[in-house]
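A single protein chain has been omitted; all remaining protein chains appear in their positions.
Going by the order they are written in, the chains are A, B and C; count residues from 1 in each one.
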Amino acid sequence: MGSIYGRVFRITTWGESHGGGVGVVVDGCPPRVEIAEADIQFELDRRRPGQSRITTQRGEADAVQILSGVFEGKTLGTPISMMVWNQDARPQDYREMQDAYRPSHADYTYDAKCGFRDYRGGGRASARETIGRVAAGAIAKKLLRQWEKIEIVAYVKQIYDLVGEIDPKKVKLSQVEKNPVRCPDPQAAQKMFELIDKTRKEGDSLGGIVECVIRNVPPGLGDPVFDRLEADLAKAMLSIPASKGFEIGSGFSSVLMKGSEHNDLFYSSKGRIRTRTNRSGGIQGGISNGEDIVFRIAFKPTATILQPQKTVTPQGKNTILKPKGRHDPCVLPRAVPIVEAMSALTLADHYLLQRMIFM
Amino acid sequence: MGSIYGRVFRITTWGESHGGGVGVVVDGCPPRVEIAEADIQFELDRRRPGQSRITTQRGEADAVQILSGVFEGKTLGTPISMMVWNQDARPQDYREMQDAYRPSHADYTYDAKCGFRDYRGGGRASARETIGRVAAGAIAKKLLRQWEKIEIVAYVKQIYDLVGEIDPKKVKLSQVEKNPVRCPDPQAAQKMFELIDKTRKEGDSLGGIVECVIRNVPPGLGDPVFDRLEADLAKAMLSIPASKGFEIGSGFSSVLMKGSEHNDLFYSSKGRIRTRTNRSGGIQGGISNGEDIVFRIAFKPTATILQPQKTVTPQGKNTILKPKGRHDPCVLPRAVPIVEAMSALTLADHYLLQRMIFM
Amino acid sequence: MGSIYGRVFRITTWGESHGGGVGVVVDGCPPRVEIAEADIQFELDRRRPGQSRITTQRGEADAVQILSGVFEGKTLGTPISMMVWNQDARPQDYREMQDAYRPSHADYTYDAKCGFRDYRGGGRASARETIGRVAAGAIAKKLLRQWEKIEIVAYVKQIYDLVGEIDPKKVKLSQVEKNPVRCPDPQAAQKMFELIDKTRKEGDSLGGIVECVIRNVPPGLGDPVFDRLEADLAKAMLSIPASKGFEIGSGFSSVLMKGSEHNDLFYSSKGRIRTRTNRSGGIQGGISNGEDIVFRIAFKPTATILQPQKTVTPQGKNTILKPKGRHDPCVLPRAVPIVEAMSALTLADHYLLQRMIFM
Partner (left out) sequence: MGSIYGRVFRITTWGESHGGGVGVVVDGCPPRVEIAEADIQFELDRRRPGQSRITTQRGEADAVQILSGVFEGKTLGTPISMMVWNQDARPQDYREMQDAYRPSHADYTYDAKCGFRDYRGGGRASARETIGRVAAGAIAKKLLRQWEKIEIVAYVKQIYDLVGEIDPKKVKLSQVEKNPVRCPDPQAAQKMFELIDKTRKEGDSLGGIVECVIRNVPPGLGDPVFDRLEADLAKAMLSIPASKGFEIGSGFSSVLMKGSEHNDLFYSSKGRIRTRTNRSGGIQGGISNGEDIVFRIAFKPTATILQPQKTVTPQGKNTILKPKGRHDPCVLPRAVPIVEAMSALTLADHYLLQRMIFM
């Protein structure tokens, strides 16, 4: 279980960090959606390591191959299989992992679960697994754009104590892509870059907050009980490695408001029902209301650091882990396209479900 | 879609706030789990309105009936159907809802989704739907307790700006149940009670934070990719009405730590592998590590307030909503058993999945 | 697992033969489908025991209650909960079942599976469970009729060696309902009735074949791989108690044809693509082609007979089972509405899935 996501737009990702490759199969994508390898590659390039000196240096082109499901530039309605070969796997960098559980990684828990593990890297908990998600998400994005002009923009809102000033209503992809931090506030981005670079040199790591806005969502997507749109987004976001929290609209700050302050009052504008404020974050009672969907995800500092750490061996003996090789001092810039992909997959699923009901 | 939760321990809830009744069918509960109506009723009584003057006054006994699946005090392995009749439905209190969308409720979005609505109350988005969850959760709790002594305790951590001081490691159900606020810090509870009561008289409402701890979880529950245990808990929590955010372990505060501070170092103790700190919140790489699972949920102030609010009619005309009748100034005390129920359902599902793999 | 059927039009049945009642929850029925209790009751009356002297005499009205999901005569898009109370349970008739496994029943296998059993009747394998299916099927039928004029007619084609002559293209529900055997060939029906009645007096039982035709199915329902429409129909039919085989179109007799005889040639008629013959049974490559869907189900003779039978006790000792009470000498007349219900549920599910893709 666990490598299939979605109910009708369903993806299955596969691949370990150090096997033959990684990939995804998309089952349930409707026919006649225009798609090209370039659409997929664009997103994979945003996720890829080595984009700048502040990300991990694993040097792979991550060139995608579409193996099925697309014909003459359009989806066939059949499963879309996409893959990327592993090239720069360096199992020797991970040798010590065989003898020591890395703190705050999945090594120990995976052993506890399965009793058998590929010790050459993070296995399925590796960031490399997210390649499949990003490739599938690129297709979901195309579908949402072609059918409803739905637009998804995620960006780095905060790194450590540095907070960007960004207006979710106006921010554009081009602004996000202007700097390697993916923070569309250029001043904050510069400071963040410097902090990440300094932390990298110290062999340490940083966390932060990614914010995501989804525009042009038609009212009616989602469900009032278990499959609330925000519940599915929460699951999607907490399934991203290193995420520790999720909040939508007013989120945790709603706690300090009273109902009379917090409620979003309705008004009528050009034949559409709108809300004056958007504390709901675009979703009410589990269902989209047509306002922008806005949410935030907290990411912890990366677990891999280049400092010695106390830990134990699989046999339970005390030991010191002395990591060598590469590390990713801050995953947030590369998490941005993953957040977008998981958002797109979640919305595409709900969008198709809603078509059954009303269209 | 949307009223079924779980993959192998699956529940289906049914019922509107003003139909004949509400209920749940549990499919996939293993045979030979001891269960009695009293176990279910205990939890329903905690969820029930009218427990004190600070909760909504809808006066219903919510007496559960087990209609199938239990024989001579034990589960049969067949679907367990449980229901509660609606008694104190007062559709007349909701008449105005036919003519005005209540702000920050699901009235408008449900209409947008389905084009047809039972205007007599909140329909499926009503808190009354959670009766089925709590009844099913009581069974999941029994299973977890009988097989693994797993214990789930939730409590009110914060109301508005009042924060309780509670040690998640030690807090007990009996302490939580000692006061109507369900905050196990008695001083804070008293202040919270007074604030809620004051707010109730003003016709306004309050939000807050519920914290939940799960103890004695064996290592190995969960999955490294989409069905991470924390991802499923996040979905479960965000599916509870009025929730706006979820965080696990260090959560949003992890952002202000560096990796060298945040990592949970392993050590060995009495043949078990433990962590010195628990910033992971009991889950690493999506899989339980045997430490306490600790998470928090933000609840917004209740949308129903007894003050006039600007809104629109279903036809899009401006109007003023003047609510009358009852309101629930703070849902948190009653949300506590729902949080526990959803936690229990999520863990039972993962527990059974793990049995396939290893036991 | 096992009591949920369907992917998007999903039903959960519950109830043992001797618990409080039996019922079903329908999740995923779209809103605005017209439905009345009379629609459900009509189908339940066809399934009910005691319709004539050739069926089991358990005397229950099986009066359905709709508990949720329907408002002002239309579905709300929320779960539809329906139930029937058990009234004529006679556990004393089943006392001997506690001490002897009934041959060709599920007593032994259920014990082997679960290690615990309600010995008062057939439990979940009881025909009584099918009440929930028939109630849910009545809703699926309404949906199919309202949206596409799809019509489902099943009937008894054969009892033992007596075969009715029936033209699937023309047969109507009213003809089927004209006699208690539900065979629309009146001469054959009369002989069947006499044979069943004679067999009943001998305490023995009979099997036979039910044929089902589905008309006005739009081309395009179904899927080319696992979820072929005929594969889902096969599962649906083999899930009915006492069924032993399924065939579609030419079925087993296709074996004696060559490809040049068997292929259905296409032609064009009034702007529609049709086939000259219908050996495909209305489905090609897993997908409906617009011709009538025609299939047959073999039912074994009922396992319950009123003759002594050699068997063993749960402890493995040899014993003689001497059944008393009532028995159903031939289930086929009552299987007819169940076959229709399962067909309707299967088609409704595929119909909604196809709406996502193309409509």
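As a convention for this text, a contact is a pair of C-beta atoms (placed from the backbone, for glycine too) under 8 Å apart; a residue touches a chain by one contact, two chains touch by 3 or more.
Keep in mind it's a predicted model, so treat the numbers as computed, not measured.
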Exercise. Could you tell me which of A:Leu44, A:Met83 or A:Ala127 touches the chain that is not displayed?
Key: A:Met83
Quiz item: Where does chain B touch the missing chain, residue by residue?
Solution: 7-8, 30-31, 77-78, 224, 352-353, 355-359
Exercise. Since one chain isn't shown, list which residues of chain C touch it in the complete complex.
Key: 1-5, 7, 13, 101, 103-106, 108-110, 112-115, 122-125, 129, 158, 160-161, 199, 204-209, 219-228, 230-239, 241, 244-252, 254-268, 271, 273, 275, 279-281, 283-290, 298-305, 307, 309-312, 316-318, 353-354, 357-358
Quiz item: So that we can see where the missing chain sits, which residues of chain A does it touch?
Solution: 1-4, 8, 10, 12-16, 19-23, 25, 27-28, 31-32, 65-69, 71, 74, 76-81, 83, 113-118, 123-124
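Keep in mind that, in the parts below, only the chains that are shown with their structure count from here on.
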Quiz prompt | Approximate Å spacing (C-alpha centroids) for the pair chain A, chain B | solution = 26
Self-check item: Where chain A and chain C are represented by their mean Cα positions, the distance between them in whole Å
Solution: 46
Practice problem: Provide the C-alpha centroid distance between chain B and chain C, rounded to the nearest whole angstrom. | Solution: 39
Quiz item: Going by the touch rule set out above, which residues of chain C reach two or more other chains?
Solution: 8, 31, 77-78
